[in-house]
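Reviewing the structure listed below.
Every protein chain except one is present and positioned as in the full complex.
Up next is subunit A:
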Amino acid sequence: MNTKPTSFLVFINGAIEHAEVNDFDDLYLRFSYVIGKDWKICSGLEEGTTQIAHKSVQIGSKIVFNFPLEATFRSTNPFGWPQLVISGYGLDVFGNDIVRGYGTTHIPISPGRHRIRIPLFVPRSSSKFQQLLAWFFGRRPEFIDPKVIAFNAGREMTRVRSHGYIQVVFNVVTKDIEELGYRIESKHPSHTSQQQFDNNETPYKKVDTCTSDIDQYTQTFQPDETACWSADKTSNSLPSSSQASSLSLLSISSPPSLSIQTSLPSSALLVA
C-alpha cells in the first residue's frame, strides 16, 4: 500500500558557531524560527537563548557560542520557508542590557551541509542627539518583535547600522519534497566564468572549496551537483558569483516583530 504523501519534512541540525564583532566583547543571542502559515514545527526548540559568551584575549576577535540548533518542520508548500532570526544582546558600559544586533537567514533549501555568515545590524537613532541620549540612558532603539526582520513589509522605515557577522552551520535533509513534485536541485550544473570574482569587493562571494579560509566565506559541502547560473550576454546581465563546485546557501530567518522608535525625517526626492 503506497499512499502519496501530502506534506514534506525538512529536518535541520547545526550550530550557531561564533560571532565576529569588533565593537564589543560579550554577547548572548536569542534565536527563533519564523515560518509561513502552511508550516509547522514538529520537533525541536522554536526559540531559545544562548549562553553569555565573551571574547578571549588569546584567540582573537571571535565570540564562540557553539550553540546547538535542531528542528523538524512539516509543510505542504515551500512558501514561507523557515527563517532563523537571531537577536544579540549584551551589557553596555553602564550595565544596561542593550541590543547589539539582529540578523536573519533562510534555512538552506538544498540538502547538505551549509555554513552561513549572517550580517548583524542594529537600528540607528534618528539624530546625533538621540544617539547621545540613547547611549547615556541605555535605551537604544530596538525592535519590539525581532521577527519583523523576516518580512518584507515595513522595512523601508528602518535605518540600521551593520557591524559584525554570526557564523552558523546547518545540516539539512528533506523528505518527500520530490514526491510532491518539487524540484529543488538541477540535474545539470551550469559553469560560471570565474573572471568576475573580485575578492576585494564583497565577502559574499564563494571561494574555492578546501583551500580557502573557511571563516571568511561561506561554503557548502553538498555531495551532489549544485546549480549555478551562468552569465548571459545582455548588457545588464548579472554574472553569478557561484563557483562550480561550491555553493553557499544563506537563509536569514526573520526576527519577531519589529518596533522602531526612530522616525525617518521627511525626505524629498531630488531630480536633476
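In this section, a residue touches a chain if its C-beta (ideal position, glycine included) is under 8 Å from a C-beta of that chain, and two chains touch if they have at least 3 such contacts; residues count from 1.
Definition applied: contacts and distances are computed from a predicted model.
Not every chain of the complex appears here, and the one that does not is recorded in UniProt as "B9 domain-containing protein 2", selected from "B9 domain-containing protein 2", "Globin domain-containing protein", "Nucleoporin 43" or "Diamine acetyltransferase 2-like".
Touch with the hidden chain on the side of subunit A covers residues 22-23, 36, 77-81, 83, 103-106, 108-110, 118-119, 121, 124, 149-153, 155-156, 158-163, 180-190, 196, 201-206, 220, 226-229, 232, 234-242, 247-252, 254, 264-272.
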